[in-house]
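The other protein chains are all here in position, but one chain of the complex has been omitted.
Each chain gets a letter, A and B, in the order it is written, and its residues are counted from 1.
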Amino acid sequence: MTQLLQALLNGVMTGALIAVPAIGFSAIFAVLRYPNFAIAAYATIGAFAAWWANVVLGLPIVAALAVAFAVTGVVGVAAEETALKRLRGNGALIVAIASIALNLVLENIVRFLFGNEMRGYDLPIARDLRFGDLRVGPQQLQSLLLSVVIMAAMFLFLRYTRFGKAMRAVADNPDLARLKGIDPAKIAIVTLFLGAGLTGVGGVLIGLDTSIDPLTGYRVLLSVFAAAVLGGLGSIPGAVAGALMLGIAEELALLAVPATYRTAVGFVAILLMLTFRPRGLLGERAA
Amino acid sequence: MTQLTIDRRRLLAGTAAFAGIAGLPGLALAQQSGPIRIGTLTPLTGSGGPYGPVMVKAVKAVVDEVNAAGGVLGRKIELISEDDQTNPEAGVRAARKMIDVDKVSAILGTWASSVTTAVAPLCWESKTFLATVSGADAITQLPHQGYLIRTQPNTTLQGKKFGEFCIAEKAKRVFFVSPQTPFVKSQFDNITAAVKAAGGETGSLVYDDKKPSYRTEVDEALRFKPDAIVFGGYTPDTAVMLKDVYRAGFSGLKVAFGYSVNQKLIESVPAEVVDKTYTISPSPAEGSKAYERLVKLIGVASPDPYTTQIYDQINLVLMAIAFAGDASGTAIKDAVRKVSQAQGGTKVDNAVDGLKAIAAKQPVDYDGASGPCDFDAIGDIIDSKFRYEQVQGGKLTLVKIA
Partner (left out) sequence: MLSYIVFTLTLCAIYGLLALSLNLIWGGAGLVNLGLAGFFAVGAYASALATGAGAPVLLGWGAALAVGAVVGLLVTFATLRLRDDYLAIVTLGFAEVIRLVALNERWLTNGSDGISGIKAPLKAEFGTQNFALFYLGLVTLVLGLVWLLLRRLDLSPYGRALKAIREDQQLAAFAGKPVLRFKLQAFALSAAIAALAGALYAHFQSYISPDHFQPLITIYIFLAVTAGGVGRPSGAVLGAYAVVIFLEATRFMTEWVPGLQPVQLAAMREMLIGLALILVLHLKPQGILPEQIPKAPAPPASA
């Protein structure tokens, strides 16, 4: 029983790591309607930007998170404007494929500038807190809290601000939105900034628990996708729910399946979910 | 973002420039005159990326040094460095280019066992010499006709040392965590043999090396109630594993390979996560100067085992060429053991000294930075001392060589 509970807790903590980049990915998908593979590079770039702020400039980690958000947001917008924007008319798949190529380019720009060596933040690590036989990581709780806060903030932003409403309008029907005087191009830029920026913040959280190198984002790409698909592509609360589900499914499965098959567990979870709910847990209307 | 545009523009110019040139790469001369070409095939991108670049750096440093001292056989050494992308498909393409177009005499430093196994047949078929750092035991059993040597100790040699070390440190219950590698099973078997011989118990867990956290894996390891945990992975996954082991409150003995808990890993994780961890790496006998020389040559405080190994490989190959008076792969194959382990030869620890001794018709016995570098008939090293180091205050501190 303890084992089961502990695995559940572990799943929540692992899921929290994936949740923030999954929110970023889903936000971009919601408005621009294509799966952006370049989020792997965005997460990596965020991790490096925060490393630079934290280790080179000596800023505290909270400031480093802000730097990561801003840098990755700008990179995301610039990359979209130069490499992907003009392809949108050719369909979502072409943009998705171009984003794979974009990811390769960005990952290697990071490699070109920083090399492959591992880096780490200047941040102490805490032992887990123990409650009887169970243990939780204080830093993992902070990550979880952060992702819930980000989710709530995004949710409120989309629901109550003028810009957020415009974003949802574009997501629902770009033509209608244009008729209403909303400029989809402007919305796309803001979305990209938010989505890429959040992915960058997620990259920092992942970097805190793992290491920072040009493949930091790539290693979790499949997990982020799996989380977003489980929760329903394009849904912000879905991304968080999907990430937590994925984390829990993976950790619980470890009690029965060899640990080397963790990625496969996520894949099976997707297939099961999609068989019963083709739009994921909290997926929106059918396209 | 200007960075991107500049890079792209430069790249475009580059593309345009070499599009015209790519058609005539057949500039390689026969290997009888002109420079002697040596290739490195290390991972510069992909999962082996943390290791390859500094390996090339070590080879380059030796080549520069030897060239400054007049080259080998009066010829300059030219270094060709290709990226295997940690992928045998790409590795084979790179090797074909180096063998057929550059006509290299030897290829050094193949890292992933899969890349080495894929590239080895090309080498022996084209009579090109191959020196590798890969760990899979099966590699030296390929029908390579002598064209392959490996400087990495095999798992029998290494696993035993890990097991014995744990026992010597009074750890009776030893748990082995590792990603899926070609040597995970044999490594574990050899650890187990050593631990069981002293009345201890072992357990193991093979994990997925791309995950951002290993909490449940660590729980499983700790349920075994280990006195010691042996880490079998590479730097990125070992960093994650070490953090989760620390969080879980494990305070027993931690032992890792020298190539995974290396200086870079130590610098990139909080000090307490890795403090007191022991590392084991192949090593020359105490008193050998090769290791200190390498440290000075490349300016890296604690070069990891792959770097020490490729340093030895380039030294051996250059001396073998000088000894044979011939730069062909076959000549290197036939001469390498005559410079690595000549009976009663002058002990040398670098190619520049070795080349002088060879010119003076003295037999030489190279003792390198990774070990004595003596090879058996199938290309495995015969015996190796091991460096036992411990992380103390953020630095690797030598405990013993044995």
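By our rule, a contact is a pair of C-beta atoms (placed from the backbone, for glycine too) under 8 Å apart; a residue touches a chain by one contact, two chains touch by 3 or more.
Predicted, not measured: the structure shown is a model, and the values here were computed from it.
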Could you tell me which of A:Leu93, A:Ala152 or A:Ala185 touches the chain that is not displayed?
-> A:Leu93
Identified contact with the non-displayed chain, of A:Tyr34, A:Phe69, A:Tyr121 or A:Phe193 = A:Tyr34
Quickly run down the residues of chain A that touch the omitted chain.
-> 29, 32-35, 83, 86-94, 96-98, 100-105, 107-109, 111-112, 115-116, 174-175, 222, 225-226, 229, 233, 258, 260-261, 263-264, 266-267, 270-271, 274-275, 278, 287
Where the missing chain touches chain B, by residue = 7-8, 11-12, 14-15, 17-19, 21-22, 25-26, 28, 44-46, 49, 52-53, 56-57, 81-83, 85-90, 92-94, 96-97, 99-101, 112-115, 117-118, 121, 125-126, 136, 138, 142, 180-182, 185, 206, 208
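Simple rule for what comes next: only the chains that are shown with their structure count from here on.
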Gap in Å, rounded to a whole number, between the CA centres of chain B and chain A | 36
Chain A contact footprint on chain B (complex, rising order) = 1, 3-5, 7, 44-47, 49-50, 52-53, 179-180, 205-208, 210-213, 215-217, 219-220, 235-236, 239-240, 243, 246-249, 264-265, 267-270, 272-273
In their shared complex, at which residues does chain A touch chain B?
-> 3, 6-7, 10-11, 13-14, 17-18, 74-75, 78-79, 82, 105, 108-109, 111-113, 115-120, 123-128, 130, 135, 137, 140, 206, 209-215, 219-220, 223, 250-251, 254-255, 258-263
